[in-house]
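Chains shown are a subset, placed as in the full complex.
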Amino acid sequence: MVRVRVLAFAAVRDLLGEHRLEIELEDGSRVGAAWDRLAAGHERLAALRPSVRVARNGRIVSFEERIADGDELALLPPVGGG
Amino acid sequence: MFRIGGAPIDPRELEAGLADPAYGGVVTFLGVVRDRADDGRRVDGLHYESYEPMALAEFAAIAAEAHERFGTVRLAIAHRVGDLQVGEIAVAVVAAARHRGTAFDACRYAIDELKRRAPIWKKERYADGEQAWKANAC
């Protein structure tokens, strides 16, 4: 198992109800699996998937990136506007 | 000089930190909390939050880009987080350079890129009690 710390921001944080949490996933899991775990059963949260970016240890990565034990995943709603 | 925090921003302190006898042009941008949303709704205040380590890294990257694009320039960037009232400074960007053209270009580039890229989010608190996350525009 890998254990990762998750940080949620802005609208994602509000929907998740928490800013900081820890989750455990199977070895070899990808970023997308972490998201899917958190969004399971949260329809409004799940709907944000296409717009949310994920930073793994401070660097934006794809949902296909593999997670390692001790990672920090940050769930970042869109920024920017003008 | 890159800073994110809950304390009020003091633009003069940022400017003083860049002071250099070789620099004749200093341009400071202040983003101030307005009393209306872009759609005209009355705003009581804003709440900002950031993913601080990434935001600070983005500030540094933006400053390095400005230096490369516009020539020798020093930048200070400060963003406030937490609850802000109307009239308070949410963000300050100071650019100092030998001549004013460089300072103007760098300051504007930095605030434009900050708004576009930095992981900082803004929640508008309306007079009617509702709240909504909005794009981090001015």
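Chains here go by letter, A and B, matching the order in which they are written, and residues are numbered from 1 within each.
One rule holds for everything that comes next: contacts are C-beta pairs under 8 Å (C-beta built on N, C-alpha and C of every residue); 3 or more make two chains touch, one makes a residue touch a chain.
In this text the structure is predicted, and so the values were computed from the model without any measurement.
**Student:** Taking the file as a whole, write the stoichiometry using the chain labels present.
**Tutor:** Each protein chain kind appears in the complete file with these counts: A x2, B x2.
Assume only the chains that are shown with their structure count from here on.
**Student:** If you average the Cα atoms of subunit A and of subunit B to get two centres, how far apart are those centres in Å?
**Tutor:** Once rounded, the distance between the two centres reads 27 Å.
**Student:** Using the touch definition up top, name the residues of subunit B that touch subunit A in the complex.
**Tutor:** Within the complex, subunit B contacts subunit A at residues 49-51, 53-54, 57, 115-121, 123, 133-138.
**Student:** So in the complex, the part of subunit A that touches subunit B is made up of which residues?
**Tutor:** Per the stated touch rule, the residues are 7, 9-11, 13-14, 55, 58, 74, 76-82.
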